[in-house]
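Excluded from the complex is one protein chain; the other protein chains are retained at their positions.
This part shows chain A:
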Amino acid sequence: MNYIIGAFKPACNISVTFSDGKSRKQVALKKENGQTVMVPLFQSQETISGKISVEPVSGKKVEHNGIKVELLGQIEMYFDRGNFYDFTSLVRELDVPGEIYERKTFPFEFSTVEMPYETYNGVNVRLRYVLKVTISRGYAGSIVQYQDFVVRNYSPPPSINNSIKMEVGIEDCLHIEFEYNKSKYHLKDVIIGKIYFLLVRIKIKNMDLEIRRRESTGSGSNTHVETETLAKFELMDGAPVRGESIPIRLFLSPYELTPTYRNINNKFSVKYYLNLVLVDEEDRRYFKQQEITMYRLGETSEATL
């Protein structure tokens, strides 16, 4: 298709502008080609409106069978490349078939759009929102233009947020009790906790707290699970003795986390775990993994400390 594009330059330029584009927050989005672009940020139930202008290339006319704009929410599985699954699809007709000689602007509006899922760029799966403008033509083929945008949804602080407290150990070898102050953390939260050493018979070299993200895609026998360690935070240096308690204070803000996603449209899930790892002098690792729930707190109420 490249030579066709090379031979036939697009007959017109299509641009999408959002009605509150100047004031709306922009966030970075990583494109498929690896480039990062700034795109507007929306949340569910917002109205997405703006203008689409079509401008034929110098003096040429564009003959078309109609112009439409679609708002698509797509899930793309990488192992199933090119196969998009649209979980949301809304269409607005912009123009009836005809000819365009000069720049023409069409307003559009999708009001109170239901966008339950957040934009997500994972290892095996991608969830994206996009405005797709199509100028349908007969022989020459349609002209299509995409405009990405990002959706993030905020949750209120959970009404129940218990601490995680657990005693684990290996008999006659190592007994510890750890405590994380919450089980649900917002993205800029701080994990506060403590590790008590009840019994230490091994020579511990150090102790780390890892944040792991588990992304599972597909379902049934076709499930793919991918685990990434997003943070490796050293909690302790050296060998503690019985009775010591080691403080935990881990700021989450430096890490690129997302909220926990559970069974998004039956396609994928993203879960977060805290993994407490003790390493002994022979480099043996002892660990205990605990799931935590991540959520996105409204920007205004997000506290720093």
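Observations
We adopt the following convention: a contact is a pair of C-beta atoms (placed from the backbone, for glycine too) under 8 Å apart; a residue touches a chain by one contact, two chains touch by 3 or more; residues count from 1.
In this text, contacts and distances are computed from a predicted model.
Hidden chain, UniProt protein name from the list "Histidine-containing phosphotransfer protein", "Dolichyl-phosphate-mannose--protein mannosyltransferase", "tRNA-guanosine(34) queuine transglycosylase" or "Vacuolar protein sorting-associated protein 35": "Vacuolar protein sorting-associated protein 35". Touch with the chain omitted from the figure is made, among A:54, A:235 or A:277, by A:235. Summary of contacts with the chain left out: across A:106, A:154 or A:251, the touching residue is A:251.
Remark: the residues of chain A touching the chain excluded from display are 206, 231-241, 244-247, 249, 251, 253-254, 304-305.
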